[in-house]
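The complex appears here minus one protein chain, its other protein chains still in place.
Read from first to last, the chains carry the letters A, B, C, D and E; within each, the first residue is number 1.
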Amino acid sequence: MTENSKPQKSRITFISRAAPYGQNKANLCLDMALASAVFEQDVNYIFFGDGVYQILKGQDGSAIESKTLGNALETLELYGIEKIYADRQSLEERDISESELLSGMQIVDSDSITKIIESSDTVFNL
Amino acid sequence: MTENSKPQKSRITFISRAAPYGQNKANLCLDMALASAVFEQDVNYIFFGDGVYQILKGQDGSAIESKTLGNALETLELYGIEKIYADRQSLEERDISESELLSGMQIVDSDSITKIIESSDTVFNL
Amino acid sequence: MSCLHTISKSPGTQLLESCLKIIASGDAILFIEDGTYYANSARKLEAIDKACKIYGLREDMLARAILTKAADSVELIDTARFVKLCCEHDKIVSWF
Amino acid sequence: MSCLHTISKSPGTQLLESCLKIIASGDAILFIEDGTYYANSARKLEAIDKACKIYGLREDMLARAILTKAADSVELIDTARFVKLCCEHDKIVSWF
Amino acid sequence: MKFSIVIYAAPYSSEAAHSALRFARSVIDQGHELYRLFFFGDGVHNASQLAVVAQDENNLQQQWNDLIEKHGIDSVICVSSALRRGVLNQTEANRHDLGTASAYTSSEVAGLGQLVDAAIHSDRLVNFG
Partner (left out) sequence: MKFSIVIYAAPYSSEAAHSALRFARSVIDQGHELYRLFFFGDGVHNASQLAVVAQDENNLQQQWNDLIEKHGIDSVICVSSALRRGVLNQTEANRHDLGTASAYTSSEVAGLGQLVDAAIHSDRLVNFG
């Protein structure tokens, strides 16, 4: 943080909309959220659209010589990020059932996401 | 060309599927086709999907400090590329009428495109 | 607490459709870059028009030769007004 | 003169739908990278299955935890077989 | 108002970096404060000083540099994105024995803390990707 930073708490929401591995958007979004948590901001993390593919259980990045993004997501909680949401309709459209998901996600309707965005100071959406 | 190149004629088809300006795929596709024409290959150029936005008349790249892609396309013919096609369904889906298009395009159905691909040695699709 | 949503990719990406799922009434939508091709879809925009103001970036539409094709519901603005819109709304959500 | 079509982006891009418009009977489709998410859509693939062979790249599906979700119509192959498929077809059309 | 701008896109391959540049100019022209530019992911390529561009074409990297220098803008390229893409300042170039710096000195190479700081201290944060 620069010298002019004051101890201030901002509500920052991340909407992670990209599938894992094919692009690096999922990683960029995760890195931003972890940094926000390190600097003790109030973080919301939302999996939306193709982003819900990130939270499928049983990923194995080593098959394509990559880090396993599913493991990285489990670190969200380690970093104190507790407000982790997945959009119900995005899951349904992709035929993904709750039993296939990593634990710790709260499945919500789009109305809830609208409210989270409304209550946020800053939104990152990628 | 490298030294081992023989005077050989290959049928190379380009399917240009990207809208202009927002990405550089349209430019890359055009550059490849012009190079193929310079080396006297048998070139087909097809506008398909969002690619048909490239052939709208009246473009003015200077509004966003860019070169006007529409002008570049008119050079296709200057380079001796005469087989220039636009997919009818792609135009219809985007509510684009023939009168809005640059001249020199042949509007074809997808069946014709399938046949062009079948008769090609190499296909670039971007 | 209204929000400005910018949409910058072509309609093939379904970004507007995704945005509409979580947009709030009173928010605004601004089409930029390849997102401006959405501005031609009068039918698609009709339903949104009542709840949300819709803008299109004039420079991008001029470049693409689609300025005169814009639906009536789309207000054409320049980059300076884009900056002003950011001030008039509490936050900006970028769809790309 | 059959053709191998590789599709490498997620179903949201509609690349398969675009490909199907100009594919020839007897051509083959290979899903790679984010294109492998198409391999789960049994319904969508059912119609294609009769005219075109469908493949999915095993490594990409393993990474994404979707290998066991693949539709029956999708034959799972590795990169070595991808290279062989290229030899078995006259040309390759890449959709990205 | 205080603006910050985040750029995720490389120059030339998409319009996004160019849009961000036009937006940044307009922010300054209207007398707002540009608190920070943050280049992230492929966006770090905008800070490369090695670009060689034909005279009749835009040199986006140089235009960013000119804008940053002229107005003394606080500009940051994300260190983890930059290193793996070979966008290096002199310190990193020396450390890894990779010759001259590839990044303009007008941007600082720093971590994501600078992005979080920008989110906290700006009135408006705008993303281009």
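Simple rule for what comes next: contacts are C-beta pairs under 8 Å (C-beta built on N, C-alpha and C of every residue); 3 or more make two chains touch, one makes a residue touch a chain.
As the structure is a computational prediction, the values presented were derived from the model and not from experiment.
Novice: The complex has one chain that is not drawn here; which of the drawn chains does it touch?
Specialist: A, B, D, E
Novice: At which residues does chain B meet the chain that is not included here?
Specialist: The list for chain B reads 1-2, 4-5, 8, 10, 12, 24-25, 28, 31-32, 34-36, 38-39, 41, 121-122, 124-126.
Novice: Touching the hidden chain in the full complex, which residues of chain E are there? Just list them.
Specialist: 10-13, 41-42, 45, 48-54, 57, 59, 61, 83-88, 92-93, 96, 98-102
Novice: With the missing chain put back, which residues of chain A would touch it? List them for me.
Specialist: Touch with the absent chain occurs at residues 21-24, 64-67.
The working rule: only the chains that are shown with their structure count from here on.
Novice: Mind listing the chains that sit against chain D and also against chain E?
Specialist: Under the touch definition, chain D and chain E have A, B, C as mutual neighbours.
Novice: For chain B and chain C, let me know how many angstrom lie between their CA-based centres, rounded off.
Specialist: About 29 Å, centre to centre.
Novice: What is the distance in Å between the mean C-alpha positions of chain A and chain E?
Specialist: Centre separation, chain A to chain E: 25 Å.
Novice: Please list all residues of chain A that touch 2 or more other chains.
Specialist: 49, 121-122, 125-126
Novice: Multi-chain contacts only, two chains or more: what residues does chain E have there?
Specialist: Chain E, residues with two or more chain partners: 8, 14-15, 19, 22, 125, 127, 129.
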